[in-house]
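Yeah, one chain of the complex is gone here, protein chain that is, but the others are all in their spots.
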């Protein structure tokens, strides 16, 4: 009579202890979003702060990534009053536009390894054949939205962050040419204009083959105060490692201190 | 330069370890809601299951409670596919209708003790003068919605729950007259029809005085399997005590085993 | 082949988020203890601070409680250097003296309801017939030792705490006679000397009958700063309720603010 899936299922969509983010939503559900809890009160924040980062995340901006085109307009549902955070949970939502019914007959019975279809089916006895469900890249909308808030707090603490692609396949950027302003000038997010042409050529070739490529993302943090993170298991490096490795398609990381 | 409120603020809106609920939303914000994470896959669930319990919670149903009248229509934003839970977070939202601007000049500078105004102001350096914000009874919408899901799981495990008011002020119900079907027949949620008249008379008198009353809520659980809860701090009694005492206005509890 | 007990078993011996305590140990194992993590650095602390509270907890001090006599000498194994806390986990241990083999044949097959024997057996497929194991009152040694540290931190924050028995069975103390200095002068921990004779007479009668009694413990807290605790689930009242209800034999609580 009981139809509940047996086996252990535990909540795993919350990250953090003081400042927690809880992401929710599937690629083909009504919406995706995040609840940010533990955000200090009095931080100036509005939808535009968050929208700017979501715009950078949005796919369909270059010929080299997934063509799904969504406006990804964020709505703030709680936690902000008169343009300031109140100290209560900040609920952010982005509705899914691209959830129209279409013909799934072709993919309905095909596992796509890049979307964890087999693992989901084994674990939950269920697979959302419409497109990855929770393992879709759309889950990162909640992360990016929460990250926009975290970045504003870090800014007030004097911490700055810059992230870019350091290489795609065999093409590496030359850090002697590093220019932060270049990053969003090219579709590959390279901080080195001179490497873009080679990168794009490599991508065009792969796309023609129906292939994709690995790459390297680098994140530079400056101004981090000493003593952030808690020994021994919650060291900054360790928690960052968990967060980064939990993103779909990330397969490794390296921590470097200058 | 930094405008962030100092002092320790930590996330506190998530409850549970395997099955977690994260509530969000203020009484006068755009919406209130909850994210339910760790729900087993394959559970039959639709919006109607949740709406039924929200209807019971809704104020404005009797002359004896807050007159705010909201339809409190729940929307399921994620976690359900083809009327079954998928094992991923279930995001539920209820929009606030009663958030229109009105004249707050009278209450803008008045602390209402029943809404934790002083504590919020001290902690967050901020107070939502429109009506309790997060300490409003509307926060319980998320709890009730999540509870409707929890109840369906418990049902499949053979656990049944019945809750009612056992007394209001000096008026107590007589358990010899206990009738579960009576509970939602009267505005006081008494399971004893013969006590209703005295209870209503007591309430009418209080309302005339501009007063309110304490009461006793009883919850009977049957069929609970042995061994639920984890010694020593996460015993069933202990976690229930945390959950119950975290509801605004609850000031005590007692656990009885038959 | 697999001999592991099926069913869900989760860690439940840790309490708190910033300042956590993890208790361990059975009544008839080698030792009991606690790990206190998240204690601020620089707090003056030595074994004597902790021993004083353990001495108050120790049974065998009156004819009215369990006769087991243990010296309960605490050892600090980590976290303190040159009489100050270092910010790292403080590990405290008390060895069990009363673990000698004796004749258990009489109780080996008898469930004692006051020690959760049935629940443990159902949950773990196992029962420690020697004397309650983890559900023994000796588990509270870890709580008392951790509490001694917490009390020192609270003291520096200007918070003071006094706890006493307010009644045993039908005998209640008269708060007009309240005298904090009296509490440890009598075996019942009454703050009212005039009620002790009646309480002792009641206890002597019960002991003759082979019976025991419920009672009321009151705890007065003064100087608590506003804004401690995190809405909504981790309110101070709610977390205290969890902690208190997780102690064996506690069946209810009430929160009163003056």
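Order of writing sets the labels: A, B and C. Residues in every chain begin at 1.
Note that contacts are C-beta pairs under 8 Å (C-beta built on N, C-alpha and C of every residue); 3 or more make two chains touch, one makes a residue touch a chain.
This structure is a prediction, so every number in the text was calculated from the model and none was measured.
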Contact with the hidden chain (one of A:17, A:58, A:112 or A:172): A:17
Listed residues A:78, A:96, A:135 or A:186, member touching the removed chain: A:135
Absent-chain contact - pick from A:119, A:162 or A:180: A:119
Residue of C:32, C:74, C:183 or C:196 touching the missing chain in the full complex: C:32
Candidate in contact with the missing chain, chosen from C:156, C:179, C:201 or C:222: C:156
Interface with the undisplayed chain - residues on subunit B: 8, 17, 38, 88, 230-231
Footprint left on subunit C by the chain that the document does not show: 1-5, 8-14, 16-20, 22-26, 29-33, 35, 37-44, 75-79, 81, 84, 86-91, 93, 120, 123-126, 128, 133-134, 153, 156-157
Interface with the unshown chain - residue positions in subunit A: 7-15, 17-18, 23, 116, 118-119, 122-124, 134-135, 139, 226-227, 229-235, 237-246, 251-256
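Simple rule for what comes next: only the chains that are shown with their structure count from here on.
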Centroid spacing, where centroids are CA-atom means, of subunit A and subunit B in whole angstrom: 33
Between subunit A and subunit C, centroid-to-centroid distance (C-alpha), Å: 46
Junction residues of subunit B, two or more chains touched: 8-14, 17-18, 23, 123-124, 134
